[in-house]
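A single protein chain has been omitted; all remaining protein chains appear in their positions.
Moving on to chain A:
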Amino acid sequence: MSLKLNIQRWLFSTNAKDIAVLYFIFALFSAMIGTGLSAIIRLELANTGSPFLHGNTQAFNVVITAHAILMIFFFVMPALVGGFGNYLMPLMLGASDMAFARLNNISFWLLVPSLILILTSALVEAGAGTGWTVYFPLAGIQSHSGPAVDLAIFSLHLSGFSSLLGAINFITTFINMRTIGMKYENVPLFAWAVLFTAILLLLSLPVLAAGLTMGIFDRNFNTSFFEYAGGGDAVLYQHLFYWWNHPEVYILIIPGFGIISHAVSAIASKPVFGVQGMIYAMWSIGLLGFCVWSHHMFAVGLDSDTRAYFTSATMVIAVPTSIKIFSWLATLYGGTIRLNVTALFALGFIFLFTIGGLTGVVLANSALDIPFHDSYYVVAHFHYVLSMGAVFSIFCGWYLWSPKILGLHYNERLSHIHFWLMFIGVNVTFFPMHFLGLQGMPRRINDYPDAFIGWNQVASLGSIISIVASIVFIYVVYDQLTNGLHQGNKALDSQFKPSFMGTNLNVEGYTGPTLEWTVSTPPSLHAFNTPAVLY
């Protein structure tokens, strides 16, 4: 293909599938930078006395800020929503493309300058050492003079704008572009998950944008929204931030729920148990996600009744989440389980996400949250639900759908090695952090007393194993792209080919239970030019 055609196809692309591939490439690139930053964090914490950054605490804070923002905004969200969402949602709905194809292009290309801005912010002057929460007054002009924090805030603005446009697109596609005969209750769970994610984004992001804009004004135009000296209130920033941030954690995990539902159904060769319950569980998780924001700020001094409300509302979220976990288990129960790599990642997700959820219930109690606040217990909790929840679901989705998306097969044995290295690595890294947190080790500090050396060294060892696992994954993808035609059909066979004793639900080769399996492999750029009819 000539350069001109290449530019036309990839730079000016209005095709959801091509844009999804761009999102995947972008997410992989950001994930590599984010993983590199995590390596710096663990090297620094591998021993006492700041062995890597030589006592430069600001540099450490800049690294943790950039690590979090890269992983959340430029890896997990683009991969789950941008990548899987753009590729699979139109296919699952039987639509030829997304509703607003050009908007889709803008959504993606806004992310690139946003990434450049955040990387620049880490590199100019002293960097943005505010933590990814960008709390004021730490992010104010007195504590962070220079342009680093402004750049970080602009970066968040741009990526927020990109997500908003994407959200509008997903909601419209879901409502208007379902194929003939596809009622709401027939829509596959992943498409539902993307819809709920989009609604959460649409309702929460403007509030973050408002908070950040007020921050920019405080920094540059002498306003004092968050400045006590001028009659402002720093806690107001936290309310605005967490109004967005709590739905954000569901934005990160709900698409993962959707992927795991499809994976569990595929590996058990059964339809998902209790689809209606699954849909309304996601719905109520989203609804309650907007009612619990202050559980992140128990330590600011909320009164007892307010703490009681936010504690109980947070604990109630465990109910719909458990409905999902038990529905997955019920789907597996009695199924013909195919223990391929998709199954390993799905089972790993269910097991480890449940552990993360349990520590979440502990932290939901305001009486316990106050001693645990800002300790490594919190770090362990959110890495269990993100590193092992969201990231495992991304890998699970990749191994489930990538042979379909690319028409190229991955090496099963290598993918199993990837799973086990990743599983061991993340657990060795993050499980000891529970102990460190219980012993009182604070987060976002680059040095610690000698008493904490033991578990910190174990965690750093685990991070090395995870990095090796990530390198293996990159090789799996490289091997899939260069060698994929010669790998045989093992990956898809193990997923969907009916076994002799197996169900006849999926007949005729690789036809799966949802519409994306009915199209050619890889799907043509404009699938469903003639609408599919469901009956």
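Here is the rule we go by: a residue touches a chain if its C-beta (ideal position, glycine included) is under 8 Å from a C-beta of that chain, and two chains touch if they have at least 3 such contacts; residues count from 1.
Just so it is clear, contacts and distances are computed from a predicted model.
Per the UniProt record, the absent chain's protein name among "Ras-related GTP-binding protein", "Cytochrome c oxidase assembly protein COX16, mitochondrial", "ETFB lysine methyltransferase" or "Ribosomal RNA-processing protein 43" is "Cytochrome c oxidase assembly protein COX16, mitochondrial". Checked against the hidden chain, the listed residues A:283, A:326 or A:435 yield one contact partner: A:283. Check A:49, A:230 or A:334 against the missing chain and you find that the one touching it is A:334. Looking at A:43, A:291, A:414 or A:472, the residue that reaches the missing chain in the full complex is A:291. Touching residues on chain A toward the chain that is not drawn are 185, 276-277, 279-280, 283-284, 287-288, 291-292, 304-305, 307-309, 311-313, 315-317, 319-320, 333-334, 367.
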